[in-house]
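Could you have a look at this structure, given as structure tokens, before my questions?
Only a single protein chain was left out; the remaining protein chains are all shown in position.
Coming up: subunit A.
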């Protein structure tokens, strides 16, 4: 057949046009700004990992696994000064390596696995929030690896990943000072800034500003804070942090029950 170079070739793949339209008529329904979605948490579900946790909050599903402690071959680190009270010097403390990954099917459009800078930023935020909670001084020269996989993004993904990572670390038997609970917030664009606790994906997409707070409930210390968006009055950010910390305290009993149930399951499986 003679070539059809007179015909204009169409694109190789075709996509539905709805992908390119913004859903402007989908407005998030009005709701109580302090409502938390019901959370399902389960620890100790992966048999191969040292510790694992699965957390579901509304549409957000996160799976986290912990492995280690493994010995780090780090010979170049010089001996740091010993801390007061005979603590292990800085060079001998353990390290926490966090990894945050989005599954390709986690959002509306397929994302290729190497996620780029956003995932690296979230992994760094995970590490900064988990470090104050883990007793790294008890694992000298060892490395703990935490990997979080986001199966579905339904809003406040980083908060869910933080909570799941803390449960997984406790499930792995890593010594910790306290658990870490994460909570997400977002503020819709508009003149009156009302912060919404635990936003859904729709609310997050339409938000002018977002914030994730991580709290250690018993010690009552903030472990991590990551926020971005339009600047507003400082009081509104302070109000948001307070709301987030309240939300974290409300979530804490769920994690307690989850870990106790997992410990009981482990105790029943291996009779002493």
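In the analysis below, a contact is a pair of C-beta atoms (placed from the backbone, for glycine too) under 8 Å apart; a residue touches a chain by one contact, two chains touch by 3 or more; residues count from 1.
To be clear about the criterion, contacts and distances are computed from a predicted model.
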Practice task
Choose one: "Calcineurin B homologous protein 3", "Enoyl reductase (ER) domain-containing protein", "T-complex protein 1 subunit epsilon" or "Exosome component 1". The correct choice is the protein name in UniProt for the chain not shown.
Solution key: "Exosome component 1"
Fill in the blank from the handout: Answer key for A:27, A:218 or A:238 versus the chain not shown reads A:218
Problem - Candidate in contact with the missing chain, chosen from A:34, A:71, A:194 or A:228 - result: A:71
Handout entry: Contacts of subunit A with the absent chain, listed as residue ranges
Key = 69-75, 77-79, 88, 91-92, 133, 135, 138-142, 170-171, 173-179, 216-219, 255-256, 259-260, 262-264, 266-267, 270, 272
